[in-house]
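With one protein chain withheld, the remaining protein chains of the complex are depicted in position.
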Amino acid sequence: MSVASKMVASAALLGGLLVCLALLARAQGQDPAGAGAPPAPAALAATAGASPQLPLVARPPAEQPPVGLPGDAHLDKTPPRRTKGLDLVRMGWTYNCMECHKLIPARWHYDRPMAEHQDIRLEHGNNRFCLNCHHPTNRNAFVDYDGSEIAQRDVVLLCGKCHGPTYRDWEAGVHGRANGYWDTQKGPKTKLRCIQCHDPHQPAFKPMPPLPPLRYPPRAAHGRSRIERPEDNQP
Amino acid sequence: MNENPHNSVSPKTIEQVYQPVTRRTFLKGTAAAMAGLAGLVAALKPLLALERGEMTLDDLLQKHYRELKPEELQRILRELEARCAREHGVQPVIRDLKPLPGVEFGYALNLTRCIGCRKCAHACLQENNQSRSSADDIEMSYIRVLELKKGAINLEESDLYYNPQTVPQKDKYYMPVQCHQCRQAPCTKVCPVQATWQEADGIVVVDYNWCIGCRYCMAACPYDARRFNYRKPNLQSARINPNQSYLSNRIRPKGVVEKCTFCLHRTRDGKYPACLEVCPTGARVFGNLLDPDSEISYILKNKRVYILKEDVGTLPRFYYFFDQ
Partner (left out) sequence: MSEYLTFLWRVVRISFQGSWKFYAWMTLLSVVSLVGLHAYARQVVEGLETTGMTNQVSWGAYIANFTFLVGVAAAAVMLVIPAYIYKKQFMHEVVLFGELMAIAVIIMCLLFVTVDLGHPERFHHMIPPFGIFNFPGSILSWDVIVLNGYLLLNLHIAGYLLYCRYRQTQPTKKFYIPFVFISIAWAVSIHTVTAFLYVGLAGRSYWHHPLVPSRFLASAFVAGPALMILVFQVIRRFVRYWIGDEPIFTLRMIMTVAMIINMFLLGCELFTEFYSPTQHAAAAHYLYFGLHGHNGLVPWIWTAIVLDLVGLALLITPISRKITGLNLACVACVVGIWIEKGMGLIIPGFVPSPLGQIVEYLPTFNETLVCVGIWAFGALLYSWMLHVAIPIMNGSLRARPEIASSTQPSS
């Protein structure tokens, strides 16, 4: 073999290696099984910018002061669900999703648990698309029907985007629990946000164990008479 | 009149009755009287166990709540507070709250959202100072949560004692029932002493110091909403709710009837009742029916509400509705 042919062969090898690396790099950020692979995030931003301009509606921010009145310690008013992330945000943490999502583009479909966020399983009925709720570029925000951002603290507006009648009922105070004063001239009325009862990825209200049946007449009730409670017979 | 010859009696038969009392008769009579008295005293011995101060002359002479002068009522409230402090070691604050002007209460319950967790029933026990400290006590919460099969309202097939691992169960729905504060309440009609009546804001209340305990109102109620204190309420001091009021959750004596008062010690202050505050799904809606912007007015305007046992004609203030 001559020197020239050796050089051509190594060049080809190097070129092949580079091509492989490039391909690998592309594959990292792409859905390997996605037949109809979505365009790159940059392309999406361009598309969003080109959607029709919808009128912006003024929306009040969803203000929820803390629940409960002093003197009601015997009544358990904790919300049914502990909200993790957005409560941290309200408490002042910088919960900045863009830290990771600067690099990693979002997937469109949900069909398998993700590598990160393994605790999230999406069972939201017909809503199978992550980006129906999450903003595609600014992962610290949610997305409105016209593509604009909904801030994290205004998460109820996101739910109201699709669940209009329920949101209307919630605004009126009849969906979900109100606490405090029915007569707002005498004191504050508070209500819970959607995510304090419903896990946004699995919104169906979780069944909970019931409190035990009340103790009925020990003499004449059928069968279930002697119900013991741990706090019985204490001074 | 007795013409029959079989009868040949005359005053001679009972001659002794007409004679003056002999010493013998007198002694016999005294001995018999002593024996009788001893028997009577033995029979009444358990009354010694009656607590001091359980039945005072002041209690007996107390007038009906609606006829009490303000200073008399205040004296009674202080006396009741002192009694509670003596018996339980907890000094409560017993207020007398009058109905708010321009307010008529209404309550609605969303049967789609109720999951049967019974938090309302247990909160009611805690808020209203009901008897519950030993295994022998019944927990007579004013709220009964019924588990019904989907498809019909057949109260006879309802289950009060359901206790599955989780609620709601798939083919069941849950209906809490409490006093409906009926506009045409059968209970207020039948009380012989008018110890129970409907106030201006719609709440049917009981004056526990006036009730004679005949339990006619309990027989009359179509919703099984009233409870009777067959014994003196048994409470642990740590679990007494000190925010009390005369007509609602002060600690009742034995022998009187009690019922849900829509937590009037809270609601007449503008707060929500305890059952609503703890409901995890927000199935309960409460407010002022006369206010067109209240939540309860919203429900009555926009949801398909119905009432329980409409055929009995009680016109209750408690509405049930389904959301979807």
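Each chain gets a letter, A and B, in the order it is written, and its residues are counted from 1.
We take it that a contact is a pair of C-beta atoms (placed from the backbone, for glycine too) under 8 Å apart; a residue touches a chain by one contact, two chains touch by 3 or more.
Remember, it's a predicted structure, so these values are computed and weren't measured experimentally.
Participant: Looking at the whole complex, which of B:Leu77, B:Ile138, B:Val206 or B:Val305 touches the chain that is not displayed?
Facilitator: Residue touching the chain left out of view: B:Ile138.
Participant: Per the definition of touch given earlier, which of B:Leu68, B:Val167, B:Cys211 or B:Val278 contacts the omitted chain?
Facilitator: Spelled out, the listed residue whose C-beta touches the missing chain is B:Cys211.
Participant: Would you mind spotting which of B:Ala195, B:Val278 or B:Ile296 touches the chain that isn't drawn?
Facilitator: In the full complex, the listed residue that touches the missing chain is B:Ala195.
Participant: Which subunit B residues would touch the chain omitted from the figure, given the whole complex?
Facilitator: 1-4, 6-14, 16-18, 29, 32, 36, 39-40, 42-47, 49-50, 55, 60, 64, 138, 140, 144, 146, 154-158, 160, 177, 186, 189-195, 210-216, 218-224, 226-232, 254-257, 309, 312-313
As a convention for this text, only the chains that are shown with their structure count from here on.
Participant: Distance from the CA centroid of subunit A to that of subunit B, rounded to the nearest Å?
Facilitator: From the centre of subunit A to the centre of subunit B is 47 Å.
Participant: Show which residues of subunit B lie in contact with subunit A when the two form their complex.
Facilitator: Touching subunit A from subunit B are residues 100, 110, 115-119, 121-123, 125-127, 132-141, 144, 160-168, 236, 239, 241, 243, 267, 269-272, 274, 276-282, 284-288, 294-295, 298-299, 323.
Participant: Show me the residue ranges of subunit A that touch subunit B in the complex, using the header's touch definition.
Facilitator: Contacts found on subunit A: 69, 71-72, 74-77, 79-80, 169, 172-183, 185-187, 192, 197, 205, 207-218, 223-224, 226-228, 231-235.
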